[in-house]
Structures are given as structure tokens and as C-alpha cells.
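Each chain you see keeps its place in the complex, though not every chain is here.
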Amino acid sequence: MKAPDLRQLVYRANRELADSGLVMGTFGNVSGIDRASGVFAIKPSGVPYEELTPAHMVLVSLETGASVESGLRPSSDTATHLELYRAFGSCGGIVHTHSEFATVFAQARTPIRCMGTTHADYFYGDVPVTRPMTREEVERDYEKNTGLVIVETFRGARLSPEDVPAVLVANHGPFTWGADAFKAIEHARVLEYVARVEWRVRAMGAEAPPPETCLVDKHFLRKHGPKAYYGQK
Amino acid sequence: MKAPDLRQLVYRANRELADSGLVMGTFGNVSGIDRASGVFAIKPSGVPYEELTPAHMVLVSLETGASVESGLRPSSDTATHLELYRAFGSCGGIVHTHSEFATVFAQARTPIRCMGTTHADYFYGDVPVTRPMTREEVERDYEKNTGLVIVETFRGARLSPEDVPAVLVANHGPFTWGADAFKAIEHARVLEYVARVEWRVRAMGAEAPPPETCLVDKHFLRKHGPKAYYGQK
């Protein structure tokens, strides 16, 4: 993909995120990567969504982590995206929001349990929360360490980032990813939806058990993998 | 009704559902049946609502359960609709959504109690939840078995699908029905409203008793049956 095309794509994804209702003000960001050229594009830091143009998108090298061209500063979360692209090889786009209900679970340090079929359609099990970061991790290379602690969460639990394309960073908010930037946004939308529903199950004090494993398998696998039968061929 | 008319009607109903705020993305579906010709029309699987045209609607035989004409795949929930049309003879339209508050009760495996007059205007008693499905039911003919477990729920409780035109499928979401597709949508809207109110009664920890039977009778019967007096003649 040529650099102008990648910028255009990531620009459009950032506009879609702005229209999604998942972000307020200048919070949140989307990036997308071109694995062939080893470059990803990301929103600049602190620029209002309505002022963004494709040329504002900042290109970053997957190898060095540095901006490829001089220009605007990339999002302050760039180092987090970088670590995720490095560790999760199938990830083509990343979204960070502070969407309300997902952030509630991040602040409550509580995983979003897989309690229903919509959750299972997209996330094959609970959405995990990272451990709190140490003082040293926060004070030195905070954003890079945020990425590393996400990777540690998945590796420690032997979770596949394809099976569960979302995480809650403790006391911060969600990151989601997908095959490209637009899939990552779709996952951010569904994550917020399942967080809303699960929050309400908890807030009404329901003691319901989670669904049987077979139901979760059924829903995830009818949309993913070789036996998928949802949608048109 | 001619096939093009049925497709047109069900197309319009699916657009109305998309505008209702009850569905997100490609989730949810509406079908409508023409009992005379033994055919129902339903949304195709996984097609975004904004791309739908009347010609996309898939015609399905009530007798065989197969598509009447070659074309798009019908909604993955088609076999559920089929079983409901077969068992509930007065049902002319069916809606499936993952509307937020009704889904909360489905995930909490908790019936929506009849706690007020709006509920009683539409649903003559609590809205029930299906039992969890067995591994065998999930693994073989899952969608068909979803329909059968709904029918079992009504028969087991001696509930009339006309008195309570709604159900919560455990860990999944609501189905509603009615005399036609548009009535089924109206029931989906009211179900979500009564779920919102009842959820809030529960979440505030109120220990209020349900309304007296006479009040529920009064409201249901002033809108339904031979002594109805609501609306214009």
C-alpha cells in the first residue's frame, strides 16, 4: 500500500471513530498498518477530529518506532500501538477509546465476562484486564510499557489475540484490534455493547451462571474459522 | 399475497427495525408470513441494513423450511422463525433483536415481571425465559432447537403466544411476534421499554410487590378481546 493510501484509510477510520459515539473531545485514536512496507499510520496527538485531514496522519516505522517523515507529533499512545503490532502479527488495525462502559470495567479492574451470544460472536471468552503497572513502568516509557503489559496479559493467560481482539488496561480504558482499522472499530463498538449489557447484569445483582461452553463455541465458530456459516459466502 | 408484495412488506419492516434503535450492525431480523401461500419472507444473513432492497428478502417454505427461490442465504435464525410459525398459528410476523435491556434479562436468565400497566397493556403476565439448551441441542440443529425450546416454554407454562407475544432466549436475546411484521416490531419496542423500567426497579433495590391481578386484567382487557375500549372504533 502506498503511504498516501494508508494515510487516507487511517484518516477515514479516525473519522468513523469520531462519529461512533465512542470518543469525546480529542480522546481516542485509530491506527492501521501496512505490513509489507513495515509502516503504520496513526492520528496526531491532541488534534480535534473535525480538523483532521489525511495529511495529518503520522507514519511510524514498525522497526524503529520513529516517525517516518517530519510533521505532527503522533498520538501520545503511539508506543502502545507499536508494541501491539510487534507482538500480534495478525493485527492490522488498533483502536483506543475511553468508551464509557468498557472504561467502567477497566476502572473496576473487572473482566467483561462472556455471558451471551453476541459476546461469543466476537470474543471467545472473557475480555481480560491488565495488571496494575509498577511505578517504574509508569515513570519510564509509560506508553511502551502499556503495550508490553497487554502482551504479557495475553501470553500469561495463553490467550490468542485473534480469539479475543480486545483488552481493558487497568484504570485506563479499552484497546481493540482486528484485521484492519475498520474491523478494530467494529470490535470497539461491540465491546462497548457487551460491556453495557454485562454491567447491567451485574448492577441488577443477578447471580446467573455464564452460558454453557457449547453455546459459546457454537457462536464463535459459526462466525470464525473453517466451519463458519454466518453471512453470505 | 403475491411474493413481491410480501418481500416489499418484510423489506419495509426490516428498515423500520433498523431505524428503531433496537439493533446494532447487522444483528437482528424481521420476517413476515403469508399463511395462504405457506411462505414467509426474511432478511438475508449478514447484509447491512442500509444495503437491503426488497429483492434481497429470502422466501422460505413453511412446509419444507427451504428457500423457495435460489438467491441469498436467509438469516442464520431462519430455522427459529420456522418453528415459531409452525407452532404459533396466529403469528403473522416475528422479530429478533439483541436490544439492550431485554438482552440483560436473557443473560441474567430472569423473567421480566409484569410490574406496571404498560406491561399489562401488551403482555398479559411475565415475559418468560427459556431453559438453557443441552449440548446436543446446541451442536445439532441449533437454530431449529432454539425455536423448539421457545415453544416448549410456552406449552410447559400453558402460556398463550397471543397473551404474551415475547420470549427471552437464555443467554441470547428476545424474540417477539404479532399479527404481522409491524405488530411484532411494536412488541419489540414495548418489550425493551418494559425491560428498561423493570431493570431500574430491580437495580434500585425496590422490594415493591407486583400490581394486583385486577389491574393487570383491566389493562390487558381494555386493549384486547371483545370488551376492548382503547383507541377509535
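Residue numbering begins at 1 within each chain, and the chains themselves are lettered A and B in the order written.
Assume a residue touches a chain if its C-beta (ideal position, glycine included) is under 8 Å from a C-beta of that chain, and two chains touch if they have at least 3 such contacts.
Model, not experiment: these values are computed from the prediction.
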Total identical subunits in the assembly as filed, 2 in place:
4
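As a working rule, only the chains that are shown with their structure count from here on.
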Hey, what angle do you get rotating chain A onto chain B on C-alpha, to the nearest 5 degrees?
90
How many angstrom lie between the CA centroids of chain A and chain B, rounded to a whole number?
33
Provide the residue numbers of chain A that touch chain B in the complex, in ascending order.
115-118, 186, 189-190, 193, 196-198, 200-201, 203-206, 208-212, 214-215, 218, 222, 229-233
Complex contacts: residues of chain B adjacent to chain A:
24-27, 44-47, 72-73, 76, 98, 100-101, 103-104, 106-110, 132-133, 135, 138-139, 142, 170-173, 199, 202-203, 205
